[in-house]
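Yeah, one chain of the complex is gone here, protein chain that is, but the others are all in their spots.
What follows is subunit A.
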Amino acid sequence: MKNKNLYNYILTIADNSLILAQRLGELCGHGPNLETDIALTNISLDLLGQTRSYYQYAAKISGEGKTEDDIAFLRIEREYKNCLLVEQPNTHFGYVIGRQFLFDVYHLMLMEKLQNSPDETLAAIAKKGIKEVSYHKRFSSDWVKRLGDGTEESNTKMQEAIDDLWRCTDELFFMTDAENAMVKEGIGIDVSSFKGKYYKEVSEVLKEATLTIPENKYFTKGGKEGIHTEHMGYILADLQYMQRTYPNMTW
C-alpha cells in the first residue's frame, strides 16, 4: 500500500467512532428512559455515519479493492486502532455518560483542528462532524452535572465512573507512528498539543458537577497500537458475527 501511514491514520480516528457507536448501539431499547435511549442511539448513529465516511476514504486510498465493510467487519482485533476508553463496557448509565463525556471533549477538540487539515476529505468529514459532536458534548456534560450534582447515589455512581475511566484518558494524547508521520506531512493533528486544554475543560465540568477530579497517575494504554482490553474480543464477536458466519451476506 502506497499510503500506509495515511490509511492507518484514518483508522486511528475512525475506529474510535466505530467502537463507541457499537457500544452505544448495544443500549438500543435498554436506556434508562425513552429520551436517553433515543439520545444514545442518535449519538451512535452520528458516529457510525462519520465512521462510514472515514472508511470509504480509507478503502479508496488502500488501492486494494477494499470496501468500507471489509474495513469494519473483516479485521482482526490487533488491527483495530481505537483507544481503550471507547471499548469500556456499559456498566451503568453513569458509566456510559462518563465514557461519553471524556471522549466528547477530546473528539470535539480533534475535529476542530482536523477541519483545517489540507487533506480535503478529512477536513470535510471533520467540518460536518463538528456540528454533531458539539451536540453530543452538550448532552454528555449536562448529564455529568445532573448526576454529579444530583442525589447521593447518582453522585457516588458518577464519581465511581470518572475515577475508573480516568486511567484511559492519557492514551488519547499518545502519538502513534502513523500520527507522527502525518503530522510531519502537515495533514495530521498533534493530539498531544491539546492535552492541557482537555484536562482543564474536563476539570471545569467535573467541578461544576460537584465531583472530585481524580488524582490517579496510573494510566493504561495500548488500544491505539492494537493492544486492547479483554472487552474488545466480545465487541468484535458481536460486530463481526454475521460477516464471519455468512461471508458477503447483505440485506
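Observations on the model:
Everything below uses one rule, namely that a contact is a pair of C-beta atoms (placed from the backbone, for glycine too) under 8 Å apart; a residue touches a chain by one contact, two chains touch by 3 or more; residues count from 1.
We adopt the following convention: contacts and distances are computed from a predicted model.
This complex has a chain not shown, and the name its UniProt record holds, of "Phosphate-specific transport system accessory protein PhoU", "DNA ligase (ATP)", "Phenylacetate-CoA oxygenase subunit PaaJ" or "ArsA-related P-loop ATPase", is "Phenylacetate-CoA oxygenase subunit PaaJ".
For the chain left out of this panel, the touching residue among A:A72, A:V86 or A:I125 is A:I125.
Among the residues A:N3, A:N42 or A:T220, only A:N42 touches the chain that is left out of the figure.
Between the chain not shown and the residues A:K4, A:H30, A:R78 or A:R138, the one that touches is A:R138. In the full complex, subunit A touches the omitted chain through residues 35-36, 38-39, 42-43, 45-50, 52-53, 120-121, 123-125, 127-129, 131-132, 135, 138-139.
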